[in-house]
Structures are given as C-alpha cells and as structure tokens.
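Let me begin by handing over the structure; questions about it come next.
Removed: one protein chain of the complex. Kept in place: all other protein chains.
After this line comes subunit A, so read on.
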Amino acid sequence: MEDLKLPGIDYGALLPMLILFGAACVGILVEVFTPRRSRNVIQLSLALLAVVASFVAVIFQHDTRTITIGGAVAIDGPTLFLQGSLLALGLVSLLLIGERQIERGGPFVSQAAITVGSQKDLRQAGDQPGATEVYPLTVFSLGGMLLFVAANDLLTMFIALEVLSLPLYLMCALARRRRLLSQEAALKYFLLGSYASAFFLFGVALIYGFAGGIALSQVHEAVANPERSQVLLYGGLALIAIGLLFKAALAPFHVWTPDVYQGAPTPVTALMAACTKVAAFGALLRILYVAFDGVRWDFQPVLGTIAVLTMLVGAVLAITQTDMKRLLAYSSIANAGYVLVGVLALNEEGLSSTMFYLVAYGFSVLAAFGIVTLVRDADGEATHLARWAGLGRKSPLVAGAFTFILLAFAGIPLTSGFTAKFAVFGAAVEGGQTWLVVFGVITSMLLAFPYLRVVVLLWLSEPSETTPTVSIPGFLTSAALVIGVVATIALGVVPAPLIDLTRDAAQFVR
C-alpha cells in the first residue's frame, strides 16, 4: 500500500480564515455557557476581536503569494486585498448588527412564533438582548467569504459558497419586526440559493469531465487543448457562471434580491449588499481570470449582454420603486452590472478597478442601510418612500448624510461613486469593451433619477405629520455611519492610495 502523502499546509497563509472559523466555533460555545445577560457584550466583543485579528493577520501576510493545502487555496494579491476589504466591510456590518440602542431588544429575535407586540414579545424584548446567535453566524459567513475569494479549486469554492450562504439564509429570517416578510425572504433566498448552488455543482461536474480535474490551473491547461469536448467546457462554464451570477445578483438571476433585501433585517441586508457582493465577484474574477481566460473571446459577449441587461433592469426598475430598501436593492443590482463591466475588461486595470469599485460601493451602501435603520416610527423602520418626505427639515444631519450617499451612488465627482465608475469604465474602454461603457453611462443617467427623486423628497417636500422621527443612533451605528461617509468622501477626494494598493494587488497566482 502506498503511503498517503499529506499536502503541505501553510498555516500562516490560512490564519485569517482560521481565526474567523475558530472564533465562530467559540461563539457557539459562548452561546451555550454564558448567562443570557452578558451574552451580547461577549459575543459582540468576540466577533469584533476576531475580525480585527483576522484583518491584522491579512496585513501581516500582505506579500505572501502562495498556493497551499494541495492547491485548494491560493493566497495572492487579489485574495489578500479582497479578504482585507471583506473584513473591513464586515467590521462595519458588525457594528450595525451589534446596535441595541435604537430598538429595545435589538433587531433580531430567534423565537419566531411569538407575535409582535404581544406581552410575550415585550417581555422577551425586555429580558434579552435579541438573538445573539447572529454574531457567530456572521463570523461563519465572513469566514466562508474569505475562503470563497481564495478558493483555487472548484470544490473548495463550492464548499465556501455554502459556508457563506447558509448562515445568511438563517440571518435573513431573524427580523423582530415584519416577521412574516422576513421568514418569507429567508425561505425564498434559501430555495433559490439552493437552486443556484445546484447549477454551480452541475457545472463543476461538467468541468471535471472536461478537464479531468477541479483545480483552476488544471482547467486553465485543459482550456488550451482543443482536443477536449467543447460542449462540456462551455456547458460547465455557463453553469458555474450562473451560480456565481446568482450570488452577485446579476440579471436575470437577480429576482430574489429585492424581496430578500426588503425582508431581511436591515443590518443583514447591509452585510449582504456589501460583503456578499465582494465575495461573489472575487470568485467570479478568479474563475474568469485564472481558469477560463483562454476562452475570453467566447464568454465576453455573453457576460457583456448580462451586464447590460443587469444595468438596464436595475436602473429602469429603480425608477418606480416606492420602498427605500427595494430602491437600494435595485440600485445594488445596477451596481453589480457596473462591477461586471470592470470584470469584463479582462486586463490588469479591470481587476484593480473592480476591486476598487467593490470597496467604494461597499462602504457607501453600508452607510445607506445604516441610515435606513434610523428612520423609524412606532412600527419599526419606516421604509416607504412617502414617509421620508420632508426629512431634511426634521433631521438635517441624517438627511444630509443620506443625500451625500445618494449623490455618491449617482456618481457625482468628489465622491467615491465617481472615481469607482470612472475606474471601471476606463478599464473597460482600455479592454475594448466600449459598448458596455455606453450602456453604463446611459443607465447611470437613468439611475440619477430615482436618487434625485429621493433627494427632492427629503429636502423640498413639506414634512407631514406622519414623517417618522430619526432615532438617535447609538455609538455603534454612529461609528458605522461615520466610517461609511468618511470612506465615501475620502475615496472620492484622495483615491490614489487605494488605487495604488489595488494595482499592486492585481496579479493572480495560478
């Protein structure tokens, strides 16, 4: 019998992920062994500590370029940059998730059967700081995302996909308010997510049949060989792409997004809009740039069509939305289209500008959803657009911050939205994809309408009696908002340091 050869493991390179997974496991033990009253503080501290420690580990690894655990994980420039971005955005999301001062008991409950507003519900809100399980779930999900962007073979990628998705399905169902909507959203997300995962897995199977292996480098070599079955190649590529396009919310695989974004507790929506997007595009970048770059001429038009469709669907449908969270959902769909434009540049500039876009958009969208959590009435968040009328008179600071974020989404200069769009469009032109940029600019114009409509609503409408109050944010939400807004300004005014960082990182290992 042959000796079993164990693969070499570079624990240092894996440290960021190991910290998160370890902390998440400890978090589950904390849930079991600590008294209910102190649980929230301990869990929150643990989660924040783990994310910060993991971030520090990423920084220490910054010039690592290696493939480890038998080729399953690649630690290279894009991996480290995206992991760092995920951790930074995840940290801000955790701040939003950890907020307990805006609403008694926090935005999460785990006993879903209790009716909202009943005696039991009030007692529950008074006794316990909400569902603290949300912290380990968040950390698990973040760990999965870190692995997702690092995965160097298709099965690891699939596992990472599930690790990041399953906690998210659960977290979507935890909302204290509008519980049925939340549970419906979670179920939809779960069903459609499983459906998409099945596509992905089937694609992996086809590619295994095509290449005789699942490592991205093997696929890359096989693509160069015209002897192999092209049907398996294109079928497999299409199905794998579909799985990833679903996670990134690209049309026509975006249908779940508005419902889920609306139904999920807003801090979780923020996490999904910022981090899931980074993770999904990280994986897509690696698949397209590392494994399938040999057939770029074939997938470019198909994915380009999808990008155009996504931008159009996001922009056009955003126009008639009446709910703030759904409006932001369609805006995030359109933004996914812009990111895909950057991805399809298929050059180094495309890689770096895509990464820049993801970070810039992530911070803005976190701030946007953070503000949504503040605008409330007796029934919780007031997300109907009409309710926001005249908010500028009542709370100029919050309305001003929201206006600024909307201007950033619209791509006004001196905001990160402008520099990011400029970067991806510039890369796409350089990569010969000018037609995508044309659609990008047209849809940007369309999108400016819903954003500016909200701005008009905020500032030029008279506040009515039903205009909700803006809650005084606690320290955590304030910190998250400040970070989001400052990052949006800073990346608009002095984008150079981050752009340089993305350029230095824009090289995959194979």
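Keep this in mind: a residue touches a chain if its C-beta (ideal position, glycine included) is under 8 Å from a C-beta of that chain, and two chains touch if they have at least 3 such contacts; residues count from 1.
One rule holds in what follows: contacts and distances are computed from a predicted model.
Its record in UniProt calls the unshown chain "NADH-quinone oxidoreductase subunit L", which is the match among "NADH-quinone oxidoreductase subunit L", "Peptide/nickel transport system ATP-binding protein", "Ribonucleoside-diphosphate reductase subunit beta" or "Hydrogenase 4 subunit F".
Note on the undisplayed chain: of the listed residues A:298, A:348 or A:430, the one touching it is A:298.
The residue touching the chain not shown here, chosen from A:157, A:241 or A:288, is A:241. Only one residue in the set A:118, A:320 or A:466 touches the chain that does not appear here, and it is A:320.
For subunit A, the residues touching the absent chain in the complete assembly are 187-188, 191-192, 195-196, 199, 230-231, 233-235, 237-239, 241-242, 246, 251-253, 255-256, 258-259, 298-299, 301-302, 305-306, 313, 316-320, 446, 449.
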